[in-house]
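Yeah, one chain of the complex is gone here, protein chain that is, but the others are all in their spots.
Up next is chain A:
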């Protein structure tokens, strides 16, 4: 289960909307599995169908987390034309077995609504989990 504050959910959604129709991505750092610090990342691909963290930005952010004893609790990205479910590409590159992979969909048919769902992706297996917003 992912427990996350409304404030952080709002930030993810605002980032996804701002970058639409390109995919938005980022991390929420925290300790002990609690997401706390919102870190929007640049999508180096600037693409509506693909995202990749910029490698230099990733090094900086990962070091910062190391220094602060944090881990990437949430790794989020948006799908801008499809549902908030991990694609085959998402699964094949999922590399943080301890992270919650949060997907948001900003596809047009949702109108004002945004779909936000969370998953564990370990060894190629997707497990959806409940999201509790506090």
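Just so we're on the same page, contacts are C-beta pairs under 8 Å (C-beta built on N, C-alpha and C of every residue); 3 or more make two chains touch, one makes a residue touch a chain; residues count from 1.
To be clear about the criterion, contacts and distances are computed from a predicted model.
> Can you pick, from "Chaperone modulatory protein CbpM", "Molybdopterin converting factor small subunit", "Binding-protein-dependent transport systems inner membrane component" or "Sugar ABC transporter permease", the UniProt protein name of the chain not displayed?
From the choices "Chaperone modulatory protein CbpM", "Molybdopterin converting factor small subunit", "Binding-protein-dependent transport systems inner membrane component" or "Sugar ABC transporter permease", the unshown chain carries the UniProt name "Molybdopterin converting factor small subunit".
> Of A:96, A:115 or A:128, which sits in contact with the chain we cannot see?
Answering carefully, the residue with contact to the hidden chain is A:96.
> What does the interface between chain A and the hidden chain look like in terms of residue numbers?
These residues touch the chain not displayed: 23, 25, 27, 41, 45, 47-53, 55-56, 58-59, 62, 75, 77, 79-82, 86-87, 89-90, 93-98.
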